[in-house]
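See below for the structure under consideration.
A single protein chain has been omitted; all remaining protein chains appear in their positions.
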């Protein structure tokens, strides 16, 4: 299998965590679904900003502050291009996907939902796209509907359709790629269906943005959220895309400096989006780092990233299929970047620890998706998730370590 | 004046932004009240973490994740010590002071306040400690009381007392140091008075933590907030201290992963504080950087920092007093770290731009404290604020640039 | 250490005394909430042409100079031509290059740094508001 990237070395060399002379030599990192490692380009963009260009933004009349503001706002434009948003006013900087979803629930949900309305999610959601809607349900008396899991591990399309039928659903919100299984949802079709039924649509793009190009206008969604740390960017920063016409109808989220026009003790006026939703000093360096991450991904290009992942997935599937007693959770018609599995006779947490002893980093547990695992009759799995630095050999090491665990837990014959 | 720090060079050398061979050579930075510059120790702690120790926290069974979790939780303990909190459970990581105050307003205010109750602030607050309470006022029908500004630029103590008298105030929330003037409030006394009147107390410590030791137990407050970026730390991270007994009565803020015990579609159970208030992937690298910033400040020590600032303030006051036409806003009985002033015949924004031409970075505007400036009959001032890297000469450069601006705006005699 | 932005020409414009019109056909007021600056603009209009312009500014030098230039330039202009001119000026200012087009031609010499662009734009925003309140009134 060829994973050659023309004109440059394999990108793994860009990631200092894998430095063969460093403290993590030999690391097989298969936990990019939880968080991706960072290329030098991102790490240095952040430290360069602090070392040579740091200032608070938006309020300073001096050069350093103006330049920092330009850089910060430049990333907003860059993200708009990355998602093909119609305007950079549609890009709101948040801490991460969790805050993005909470912002929608608060600033849109509190004003636009009332008792009797429904919000539709799917059985494949991360807790971040479940709990905020439960809170709203309990506060406002709305209904929370859950489109069922299909046999094949995808969304049950008929159930999704049925749950839209009575027109009560005001918002359909679903994941682009299920973080616990790797199932790719048919988000364009689901969006079209929900919009036709009169609902707004929010998409949780956490597991998607690092793996495939996203075009919010082509998707036709009203909201799209993701976290920078899963896109090879810094922690502490993420994006809420919102269609401008919708953002304009929304109340502020957090309040304070930087999002107000005038403040008097009796009355305060708010700025327009996106500033309305960015109270206080933002994670300026995080934004700069996100810009560098998008540049980095762009320097590899989607064709390479997608081909690389396709090859890795095929190889991984073949390798894992050969491990006896390993059961892969189904991921619907399309899988992306994630293998979630159980191994007969070895508890996922024991497996995780033993894999770690083999220098293979995977995640064991419920992956913040307890309801989905419960659908499969499980409370935990082991999950291997991919980044652009992974190589086919990583699956060989994974499989070998799994076999070692199996040997340990096989009752010894005297 | 001696600003010698025994056994080490002046700390300015620790801050690469001032590198005489760098792009900002000759910079006079007097905007630390907006945000402080970062020492190499902080910048490198963040990049070292990304380069050699990065992983998502709390859920990983592998070493890298366990070590990152230990580092993250270690900073929680470090912050508890920094503020002398009774336990690290009382330390919540937030984006910054703005989010900390919003969290109090939401998670404490929404459940503990009802129509007829009052919240007491002062006339010296930053917008971040005004607007969240206005929102609550408008939503819940509580009263927002404002303790008046005293003649001398401090809090009108009699008015503060009077506004507590009827026992309706359930929360008194005030700044430790006013960001627009540098006035140090008598927070221990105000706290004692408010607690005696049956109110909880929140203190906005944004402008204080970099300038003096804070002991939340000695203060007796229930909440204390600050932003790391004003303490020589990264952007995107800040602290909400909350007394455990109070935190335990509070509802979650943002919801999603990492703050739940069990999630079912019908019902969800939340973790205890502090996890209950930290939904989603936090700014892990930001927390690491905050730890490095606290270490850095500790390496200089409060005696040096306070003596250094005292000397700078005295020098600055003397220098500015000699500029004709310069009017300093009063800062009550005690000033810390900030000079806010106007200059006859020169608009603050013009002054800011001209100072920038002289490589002097200050802030011009309302400093996110419009109501306070209005009390002084102003809409904008120029503000010079200090960090531990400032030197007496910085005031000489400031004064010289102010004079240059005055000359420009003096009508030329033919 | 260039103070070029504050050329003698700009400073003279900023210092120029301007006055309100006694009987304007339309008046608009714009605030910059961030610094408290405020521009008032009065227009007298006859047959789709600005016949006189007046106003006052409480603001910085850039804002006052901007108003002074506007008051010089407006008389004689057709209402029809103004929106396009405003747009051109706005764009040139944002681009940070000079070329403030017709309306603010005197300011052309120096790029306006981004944090100060709002100052120069305030008089233009007042003009835009005057135009839109005119057209609202016309439609009523």
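Which chain is which? They are A, B and C, in the order written, and residues in each are numbered from 1.
Keep this in mind: contacts are C-beta pairs under 8 Å (C-beta built on N, C-alpha and C of every residue); 3 or more make two chains touch, one makes a residue touch a chain.
Bear in mind that the values here come from a model prediction, so they are computed numbers and not experimental data.
S.K.: Need the list of shown chains touched by the one chain that isn't shown.
M.R.: Result: the unshown chain touches A, B.
S.K.: In the whole complex, not just what's shown, which of A:350, A:375 or A:391 touches the removed chain?
M.R.: The single option touching the absent chain is A:350.
S.K.: For the full complex, which residue in A:140, A:212 or A:358 touches the chain that was left out?
M.R.: A:358
S.K.: For the full complex, which residue in A:35, A:255 or A:366 touches the chain that was left out?
M.R.: With A:35, A:255 or A:366 as choices, the missing chain is touched by A:366.
S.K.: Determine which one of B:65, B:78, B:122 or B:207 touches the chain that has been left out.
M.R.: Final answer for the missing-chain contact: B:65.
S.K.: Suppose we count only contacts with the excluded chain; which residues of chain B make the list?
M.R.: The list for chain B reads 59-63, 65-66, 69-70, 260-262, 269.
S.K.: With the missing chain put back, which residues of chain A would touch it? List them for me.
M.R.: Here the touching residues of chain A are 347-350, 353-354, 357-359, 364-366, 370, 373, 378-380, 404, 408-409, 411.
FYI, only the chains that are shown with their structure count from here on.
S.K.: Which chain has its C-alpha centre farthest away from the C-alpha centre of chain C?
M.R.: The chain farthest from chain C, judged by C-alpha centres, is A.
S.K.: Can you give the whole-Å distance between the Cα centres of chain A and chain B?
M.R.: 31
S.K.: Express in whole angstrom the distance between the two chain centres, defined as the mean CA positions of chain A and chain C.
M.R.: 46
S.K.: For chain B and chain C, what's the span in angstrom between their mean Cα positions?
M.R.: Computed value for the inter-centroid distance: 38 Å.
S.K.: Residues touching two or more other chains, restricted to chain C: which are they?
M.R.: 33-34, 113, 115-116
S.K.: Residue numbers in chain B touching 2 or more other chains?
M.R.: 349, 353, 364-365, 370
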